[in-house]
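Only one protein chain is missing from this complex, and each of the others stays in its spot.
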């Protein structure tokens, strides 16, 4: 059994490797291949990964390669966790929208739009190689942001793909810790789109404990989790994902962003330190600093999901999948983020109660934006890109959409060959897709 | 055959009376009853109405009354065109939101929300009287804004109602004039919600002339009609209704509203002059000034719609009706604004192509807002009202929704008894519902 | 304005011509072209048609032609009323199934299946000529049986088509006569498929009179209309169309068919007499005998429908149209028979209450049969044809389906070139499609 990781030079990779090593009893991985365009980084990360595997007596082989064909050849699962253009493009996503008084964030709003335009064609290109060279029926597991859009683009193109995000598992684990129970006893009624989801019930041994949490003094932790006032939680009767505070408190965030530090710059700094640590031949476990990088429980979620897909254990995951009636009021083709039991046929979403109107309306609007964004990314059609920005609730206004699009196309020109036919794209330098 | 007009003291009423008089060959109205709470105004308007009817040799009888029971007793159609609290509340709708940097408008955004809270219970109360005292199967035709919300509240409660607005007929007539053809030859592919609609095709004798209009120099007239830049029209490939410029150009409008005159004040001034003119016993036709009051083609649309409902002529109208699959992606219970053939069974919507994603997403989000607004209006539940404001794309932010709701409840307290149980509501003083 | 009639040599044609002549005030037909493959018959029928038009002072021109291209050139509506292979193939449809103990009927059961196989490719071929040579947007009005299947095949292929049958108008006119009221005051809540429909309400001036009819002594007329026992009518609370007695009383009909005369033979005899009468140069109106031919109100229904399609009068018709949500539980692509208001855009079905389960199940099963039959007709795929027979509730059994298909293919070989590639089909000799 072979598993490939595209974007394997990510500083997250040691975490992922630990995850597979921990599960070696149930998932016998013979070969784990890390692929990246940056061979120096691959060496550093691959070195640490090998030492972790040795410490954990993981029997499988670890390979590194800068050749995609070699990476995916005969693989049964391909994890995609790349970032086109690296942290430098992220900095643009986070800062450019502020020039228009808009939110700067790498998955939500104009920044997420720009990232989608850059990323969708690259991931589809990788998927085509997977379709040709991996095992028949191989799974693509996408952690590349924006996960919802990228997964939908993969599914629309006929690939066998599942999207994965660590938002839901993070809430679930922190709540389980709060209740002092084993995580296996906590299930979230979590529904929406990727980075646009709400936890509507918190089932501990099948009993909803959210109402009591919302009424209690401990609600402050939920408030911190969601980054919105507790009164909003009580009004909704639900816990919105962290990314929803960009919708519920936009002006406050935009004001803060005008002066505050940029996440991209913080991450660059953390990554620099991490890579120095990885270079230490004595290091054989993931450093504590990695947790500041974000992506908590990423390893757990990813390794467990791949296990379910390849062994068919029917376990419960929070995944991004084709809607097909799971959330009423959305088209079948929409990609939603919901709990599912997962086996070799893929995710089987758990039955889901309808979204409240104030949630559904936002989800429907963003779904419209996603369709148009994928279409724009694939065609390079400027008019469709404008319609996508009009459809985005954080842009909406024509007076903003037009100059904003010009600025994005200008800043990302090197990574948007479909909008600039004849131009030579920069290499889709990868590295790491999990948000943080 | 008896027809009642609730809010009959409106300055619009002479236009409506003219409309019925003109159609007396096809719709033999025996009695037209004007109802209003303001008896002075009713006298003035009723007097002019009688003189107009006499001039046009209209055989039917005109009555006025301040008693709703008398007005609707045995009626076959009841037109509802009222404004709870009169132009004074409109002024609040138009000015209060500006304190929060938000759009001030009487049907869209926070102003429309406040108007809905005041209006829905009053119109439902009237509808209950209609159900008891009018002819079995009598129709309620609603021009009271917000027309979409009010009509949905009526239909949800099981009433036999149709909503009507003059936006679509206005565009259609002006386009017909532009093409130099009889209006009967022009049909619009008009779809969306009330005050949230797009004209996607302009069929002249069945041929779509919109692409050529958008490409031509005459596009300026469409630009003026829609109050948005021509580039937006070309990007959408459609003409948004005038009310959509509040969504597409919000910031620009809010800036203009900060300094500009208020429509409510203009209307008050026009109405004062009109009522003085109506008092002139020599006046026997509607004064030209009435056109500045807004509501062009209102009389045409209303009288023609009532004719179709009562004679079953199968004519083509633009109406607000239960969706029932007409616009894909919206619930059956949503009230949409679309073309329909109308007979005694009511409107039969014309088959409608799906909305483009950027249109559908907005329409879905506003539909969610409408459901919650009706629920808030009927229950007086503060939490539901907050969720309605969160669902409204022009509010959305929690940091705005909470203080905004407090301000609205405070300003409209006299007209919101369901939010203030035990308080004594002011009379639902009516007068005129057509927007302008 | 030009109208073409394919299968114009039918003995029904005089009735149709009278219909157009009667409506010449509202539908100004400049040219009516009768097309048929049988030129002798065309001369006889065309001659009488001209004398009728002259008597009624109909201004339009009547032409006859055996060339399809000439017939449809520039036409705005094309009526298709043909029978591939003429009454001889009908005789096979009516007799062959009896060899297997099955119902012999030309639109229902195995006979209808055979007719569909022969007819669908021929009508689609005609429609292709219409698409090329008629006016853009020209309508095809199909009276060719089986009307539901043929209309669906036309719509699936993208043609602008409506199906028409005289079953519903017949019931409506006879009921109106029974009530002693003008037909315009009676509307049927008629729903289902062509030849598989039920009248669920009989609205006289909007009031349902069916319950009282079912309870009264006059129910005997409904019993005769439906050819089923009155207790069945009362159990259903509805009047099934005459063709449903083939489903509700199959064994009784099959026994009667074993000994009784064949409708095809009766019709041949009537047609022979009619054509002799038509040859009389003194005859200038349709002979009374024509009513025994069946097809009552056919002329009325057809001329009125064409008038609505070409003038957009919004009148009420019973037509066969794409379902698109009209009858819940059927696919959008199904062709259903329901009331509709008709204008230049075509039929706009009236909102229809769900079918009772015992009706819906039958309609769904027959819809499955229809899909497969169209597919078999177009591909000549024997396996699909077998699945169609399995799907037909009157066949269902494999032990019957297999020998039955062999017998049908053998008997109709000359008209089924798609099942016998390389064979030379007989001319699709037309003549008359209305059932009787």
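Note that the chains take the letters A, B and C in the order they are written out, and that residue 1 is the start of every chain.
Throughout what follows, a contact is a pair of C-beta atoms (placed from the backbone, for glycine too) under 8 Å apart; a residue touches a chain by one contact, two chains touch by 3 or more.
Computed from a predicted model, the values in this text were never measured in an experiment.
*Asks:* Using the touch definition from the header, name the shown chains in contact with the chain that isn't displayed.
*Replies:* Hidden chain contacts in the full assembly come out as A, C.
*Asks:* One chain is left out of this view; which of C:154, C:228, C:350 or C:408 touches it in the full complex?
*Replies:* C:228
*Asks:* So which of C:74, C:98, C:183 or C:368 would be touching the chain we can't see?
*Replies:* C:368
*Asks:* Considering the whole complex, which of C:306, C:321 or C:391 touches the chain not shown?
*Replies:* From the options C:306, C:321 or C:391, the contact with the absent chain belongs to C:391.
*Asks:* Touching the absent chain in the whole complex: find that residue among C:358, C:406 or C:426.
*Replies:* In the full complex, the listed residue that touches the missing chain is C:358.
*Asks:* Looking at the full complex, which residue from A:74, A:125 or A:325 touches the chain that isn't shown here?
*Replies:* Among A:74, A:125 or A:325, only A:325 touches the chain that is not shown.
*Asks:* In the full complex, which bits of chain A touch the chain not displayed? Write them out.
*Replies:* For chain A, the residues touching the absent chain are 137, 206, 312-316, 324-325, 340-341, 343-345, 348-351.
*Asks:* Spell out the interface residues on chain C facing the chain that's missing from view.
*Replies:* Listed in rising order, the touching residues are 228-229, 231-232, 234-236, 247-252, 329, 331, 356-358, 360-362, 364-369, 371-372, 383, 386-388, 390-391, 393, 396-400, 402.
Heads up, the rule we're going with is that only the chains that are shown with their structure count from here on.
*Asks:* If you tally contacts for every chain pair, which pair is highest?
*Replies:* After tallying contacts for each pair, the winner is A-B.
*Asks:* Could you work out how far the Cα centre of chain A sits from that of chain C, in whole Å?
*Replies:* The separation of the two C-alpha centroids amounts to 58 Å.
*Asks:* How many angstrom between the C-alpha centroids of chain B and chain A?
*Replies:* A distance of 45 Å separates the two centres.
*Asks:* Listing for chain B: what residues touch at least two other chains?
*Replies:* As it turns out, chain B has no residue touching two or more other chains.
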